[in-house]
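Following: one structure in structure tokens, then a few remarks.
Shown here: the complex without one of its protein chains, the others still in place.
The block that comes next holds chain A.
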Amino acid sequence: MDDVRLAERAVDTDARDIKFQCRDVQVWYGEKHAIKDVSVDLLDKTVTAFIGPSGCGKSTFLRCLNRMNDTIGIARVEGQMLLDGENIYDRRVDPVQLRARVGMVFQKPNPFPKSIYDNVAYGPRIHGLARNRAELDEIVEKALRGAALWNEVKDRLHETGTGLSGGQQQRLCIARAVATAPEVLLMDEPCSALDPIATAQVEELIDELRATFSVVIVTHSMQQAARVSQKTAFFHLGNLVEYGDTDDIFTRPRDPRTESYISGRIG
């Protein structure tokens, strides 16, 4: 484990506000109990990593945070998930409004088969964030700069987004998510389809995004979790086994299951 970088990135997480307060969350896929009694507080302006073996429920939990599981007919969620004190599973909540505040980046880069500009401008357009073309241009530029992609694409904004390299496509997807000015950014294994150089670029970007957003990242790579996150949650068989500061989890795990996982004995 890269202890030097760990120490560099450690911040005082106690001083941060709580962005997401989750209490006794249960998720069923039909008969399968996928998430059991998970209670966790996700902090603002902090990168939180969800780690755990395949099928442990970390992606499921992540997708509950912006109600993407609503699109799966058989999924059922119980418990409380408070975003700034409001339950996102309240009957009055429109998931469309929620998703504008909680953006998402997926495992596989999935830009729309449209131009780079339109990819980024789509969210602001449907949410009416820009009053005119100039404002929209500004939002697009800001989002692309925020995703560290502006310099590479500024001369070909009207070329198709699917023509970019894998890493650029993933950063385009981040720009697209950032463009709607969300408060939380969910990332579901954003680097698993990328090569090491692109991965390093995206990780660096995640570290910068922390200044503006609360970032939640699901990852299979423990090194990545250690490199980018301040808080880490370890999931196992649908349970949240351990949650705490990243360096504590990786250096002084309290639960034997966590220790087994990070030392490679299970997973």
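Criterion: a residue touches a chain if its C-beta (ideal position, glycine included) is under 8 Å from a C-beta of that chain, and two chains touch if they have at least 3 such contacts; residues count from 1.
In the analysis below, contacts and distances are computed from a predicted model.
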Chain not present in the shown complex, as UniProt names it (candidates "Na+/H+ antiporter subunit C", "Cytochrome c oxidase subunit 1", "Ferric reductase like transmembrane component" or "Phosphate transport system permease protein PstA"): "Phosphate transport system permease protein PstA"
Contact with the hidden chain (one of A:Met68, A:Val215 or A:Ile262): A:Met68
Options A:Arg16, A:His33, A:His127 or A:Arg145, residue touching the unrepresented chain: A:His127
Candidate in contact with the missing chain, chosen from A:Cys56, A:Leu144 or A:Ala177: A:Ala177
Hidden partner interface residues of chain A, rising order: 66, 68, 71, 73, 96-100, 103-106, 108, 110-113, 122-123, 126-127, 162, 173, 176-177, 179-180
